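Missing here is one protein chain; the remaining ones are kept as they sit in the complex.
This part shows subunit A:
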Amino acid sequence: MTVETKLPYDKDYINEYSENRLEPEWMKSLRLYALEKSETLSMPKPDKTNITKWNFSDFTHAVDGATLTSLDELPEQIKDFLDSEAKQENLVIQRNQSVAFASLSASLKEKGVIFTDIFTALQENEELVKRYYMKDAVGIDENRLTALHAALMNGGVFVYVPKNVVIEEPLHTIFWQEDSKAASFNHVIVVAEENSSLTYVENYVSNNHEDETVANIVTEVIAHNNANISFGAVDNFAQGTTTYVNRRGVAYRDAVIDWALGQMNDGNTVSENITHLVGENARSNAKSVSVGRGKQSQNFTSKIVHFGKQSDGYILQHGVMKDSAVSIYNGIGKIEHGATKSNAEQESRVLMLSKNARGDANPILLIDEDDVTAGHAASVGRVDPVQLYYLMSRGISKMEAERLIIHGFLNPVVNQIPIKAVKDQLTQVIERKVN
């Protein structure tokens, strides 16, 4: 049996949706093409996780959210993401599918930096969006969900940093799904031109503990020659949201894309993070942490594909599983023929906190070149009783000792989150989820 995946959103609906937003003709055609494709393409088949009964059809596609006149109007839960002492610049808050707040510093604007919601970008920077939208990173017709994403895209941001521009302060987006049925078909594009550098951080948050909805997100990150992108994310969709998220990077010559992903969803989740090291000496650190609880089923793929010579990829996945949560961690290092002197390293570790939790680490190395180095380490285990003993021998209680070990285990990613408030908030989410 498969769940009914026929959607109430048809050709006429999409036509109207696109026209209401005054989208360029090519975007409307792209949506319609994608819709048609979605009818014949099959669902993605994540390794060892059966998603055939997951909800991908029950959601509300278009839900507006009110504009904020001041950030003080935000609920505490969202305020927690903001550094209270910082000037609230370089920040976009998307509420349901509307932009509730957007600010970009004058100095960055002057330098030609673009940081705006995707619909505004389609109006004001049409050619740039067209150049990158589902072209080099994620394809429309990879599977039914990528096609549906393209057909129903309903939010997201566009980030563009011109040649030689180096941005010190992070650009920050908060995607706040306030409405409990609102779906997120967000599309995020981050482009760093030659020799540029930026840090981008995004938060996803919702509170639909009972109502069901869908997040089908595509993020495309492009680092041109010698560009440097540091990408941080904390995903925190509530239990009712089924998530399919694709974060994909393309790094050209001497470029760096570093990922720090805090995967804290409470609902069923398939998360793919794939980086293509296309250019010579391109590099990526793909670090992610996750916590599973309740009856959650999750599937995480972290993959780096080496095309460029001397490209260097490092994957780190750390997961904590409790209750009867189930997670699969796929770590894939792939070295294509010709990518000589490349290095593909990966480490996947799963910590189980209860008998009924399950975690699988699948380290995979696919190597089609002789002159390379590669390595992997994977483990699935429980809190080490000897480590507990050591901490307790200093007077620390068992509970506190476990807490220290678990936080320590997730720290490689937490420490990498560049905005202090987001980092603290991730720590709090972890605290809430593991206790």
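The working rule: a contact is a pair of C-beta atoms (placed from the backbone, for glycine too) under 8 Å apart; a residue touches a chain by one contact, two chains touch by 3 or more; residues count from 1.
Please note the rule applied: contacts and distances are computed from a predicted model.
A.B. asks: Pick, from "Fe-S cluster assembly ATPase SufC", "Xanthine dehydrogenase family protein molybdopterin-binding subunit", "NAD(P)/FAD-dependent oxidoreductase" or "Cysteine desulfurase", the protein name that UniProt gives for the chain of this complex that is not shown.
C.D. replies: "Fe-S cluster assembly ATPase SufC"
A.B. asks: Which of these, A:15, A:125, A:340 or A:411, touches the one chain of the complex that we don't see?
C.D. replies: A:411
A.B. asks: Which subunit A residues touch the hidden chain?
C.D. replies: For subunit A, the residues touching the absent chain are 384-398, 400-401, 404-405, 407-412.
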